[in-house]
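Here the complex is missing a single protein chain, while all its other protein chains stay put.
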Amino acid sequence: MRRTKEVTVRQLRIVLVLLLIVGLFAGQAVLAAEPVKIGFITSLSGPAGIIGKHMKDSVELALEHLGRKVGGLDVEVIYGDDQRKPDVGKQLADEMLKKHKVNFVSGIIWSNVMLAVAPTVTGAGTIMVGTNAGPHELAGKMCSELYFTTSWQNDQTPEAMGKYMQDQGLTDVYAMAPNYAAGKDMVSGFKRYFKGRVVDEVYTKLGQQDYQAEISQLRGKNPKAVFVFYPGDMGIQFLKQYAQAGLREQIPLYSVYTVDEISLPAVGEAALGNYETRYWSPDLKNEANAKYVGDFKKKFGYTPSFYGAQSYDGILLIDSAVRAVRGDLGNKKGMVAAMRKADFRSTRGKFSFNVNHTPIQNFYLLRAVKGAGGDMEMQIQKTVFENHKDAYYQECPMKW
Amino acid sequence: MRSARALTLVAGFLVLGLVPVVAALANQPFYLDLFRRIMIFAIAAVSLDLILGFGGMVSFGHAAYLGIGAYAVAIPAFYGIHSGLVQWPLALALSGLAALAIGAVSLRTSGVSFIMITLAFAQMLYYLGISINAWGADDGMRLARRSQFGGVVDLANAYVFYYVVFGVLVALLWLGHRLIHARFGVVIRAAKSNEPRMRAIGFATFRYKLAAFVIAGAGGGLAGALLTNQTEYLTPSYMHWTRSGDIMVMVILGGMGTLYGPVLGAVAFLLLEDILSAWTVHWQVVLGPLLVLVVLYARRGLYGLLPGAGARDG
Partner (left out) sequence: MNWLLVVEQCLNGLQFGVMLFLMAAGLTLVFGIMNLVNLAHGSLYMVGAYLATAAFNRTGSFLAAVAFALAATLAIGMLVEVIALRTLYERDHLDQVLATFGLILFFNEAVAIVWGRAALFTAVPRALSGHLQVLPGIPYPAYRAVIILVGLAVALLLYVVVSRTRLGMLIRAGASNRTMVGALGVNIRLLYTVVFGFGAALAALGGAMAGPIYSVLPGMGEEILIQVFVVIVIGGIGSIRGALVGAVVVGMVDTLGRAFLKPMLSTVLGPSAADNAGPALASMLIYILMAAVLFFRPQGLFPAVRS
């Protein structure tokens, strides 16, 4: 009895020591395998969910290209659906930061969601990489060390269109946009470079479906060209109705954020000949873009859009940051310094960040044409701006 | 029966009151934010239920007061006035005043017309909000800091803010309880079941109903003031009609005409939204039929499923 009891105690002790060692190793292993966590917030449900899908698919493709590693570390991406509501976006940001304890927050389609989310993220000392919305506040007074965007400042695109139309010597332009902040920003961005006569500026109800009344008014004013900003389904409706009214052949249409790879399949030939300005297009010639577009079409079976390209870039930017600090995710300063170099193979080609962490980049004139396969596609016509800076960076107090 | 219900209620409040403790112990401060948001919507839902459930006044524009309360915090903040002692009373007063004006017109109608006219006013305010450039239009406004209370109560502290919201919710429920059992509440409820009779025996039911409408509006405004502080952001989308729909759904889901039902509805609706949306992007395909099932099989809402709920509510 006695002996056996002694043995059991000794055995127990050995087992305990073994367990302790195993436990220590296991703990080490867990520590070493701590992945990079990225919270990606976008609109996944509801009508805007299609944009979210483009972004999410591009994030997945970027991860695949990186071998499911970011900066050499394992990576976990947590997606959040903001339902296009700023307060839900803010709640998701809190969830990403406090529950999932992410190292980066990325994504965001809408300016108003971004204005609620970005300060929450940067305020918590976490790096935010916006991949679409570019409200002027965040490019100007509210800029932050920890906030980067791989897209653009909202005004840059209409500025390019204004410049192009000015260079063409166009005049008597009719401008239309939905009646909300972004709509007015687009028209004022346009007018920053377009100095010709604007016949009228018309602001329509946000989410309006029928534009026949406005189209009749437009015809009555007899303009030489029309500039519009109608994102999403408003654009699909406007373009179709504009073509159906027989105006496409009479008055050329110049637009921003209206005709893209998301709306083209729905609009079809009603967009034929439409001009857009953009910093990117699927046919932009560079190695990284060819790989992105080619693999994207192969994997998902549809053509990517600029929403996707800049989300893809967002993940690559994060990868470059983590790589630069050799996986030391606590080294925020090092990561920010690395990100400022924009040292990654962007789908738009080489670009640099301005002091406010907004890209300084080229803008091109695009045109909707019938491609080789018979489908509608956007093709680059010419470069409008080279290394174009946004209009707000001087308001940003940041220096580096 | 009564004691079972009382026990359930105490347990419910205990859970809500202990969320910060549990969150702190589990090192999961996020749940503080989540439940604070839930309680803010519960405040909006409880205030709506005062007219909708007890008074039979189906307002489809409750989000308007949420928006007014939100603007009442954000506009002073925009001009550098951060004191909550200015902002919060302003939110109560403005939303109450708006409710007075809207109610004075809307209460002339009843039934579906009432639903639609309240919706109409909310839509007007929504389109007004997205048209005012000076106050951010559709982009809204960032709140530089949360409402200040002279350093005594610091809303920047998540725990303090949580208990402030919790306190407001409890106070509102207490007020609701008092109102419903007072002569005022009896008149409102009686007017719901038979208004002509109430008028015949000499009650000016219109005034009573209008007063209830104003109280509910002010409650919605307070929720709006809390919501801007929670989000640290103002957006006119707080006034969008789908938001009115959400609040109404919370009330009906939880159990209208009950004091605590709307709280339950807010908890269930927003928790489901958070959990389901993390699970699948097609979460609405699950949530939709769930709501239909609740309507078909839980006739008094979720509150009716609680033990002891058969007893008269109050």
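Brief remarks follow.
So that you can tell them apart, the chains are marked A and B in the order they are listed, and the count of residues begins at 1 in each.
Everything below uses one rule, namely that contacts are C-beta pairs under 8 Å (C-beta built on N, C-alpha and C of every residue); 3 or more make two chains touch, one makes a residue touch a chain.
If you're wondering where the values come from, they're calculated on a predicted model, not measured in any experiment.
Although it is not drawn here, the omitted chain touches the following shown chains in the complete assembly: A, B. Checked against the full complex, the candidates B:A24, B:V160 or B:L287 give a single residue touching the omitted chain, namely B:L287. Per the touch definition above, the residue from A:L97, A:A118, A:A270 or A:V384 contacting the chain not shown is A:A270.
Touch with the chain omitted from the figure is made, among B:V249, B:L270 or B:L306, by B:V249. Within the set A:A245, A:L272 or A:I380, the residue that contacts the chain not displayed is A:A245.
Although one chain is not displayed, chain A still touches it through residues 45-47, 49-50, 53, 179, 201-207, 209-210, 212-214, 216-217, 219-220, 233, 236-237, 240-241, 244-246, 262-263, 265-270. Panel shows chain B; residues 52, 58, 105, 108-113, 115-117, 119-121, 123-124, 127-128, 131, 133, 241-242, 245, 248-249, 252-253, 256, 282-285, 287-292, 294-296, 299 of it touch the chain omitted from the view.
Going forward, only the chains that are shown with their structure count from here on.
Interface of chain B with chain A (complex): residues 28-31, 33-34, 37, 127, 130-131, 133, 136-140, 142, 227, 230-233, 235, 237-238, 274, 277-278, 281-284.
The residues of chain A lying in touch with chain B in their complex are 44-45, 49, 52, 79-81, 83, 85-87, 90-91, 94-95, 97-99, 111-112, 115-116, 119-120, 135, 137, 142, 179-182, 184, 205-206.
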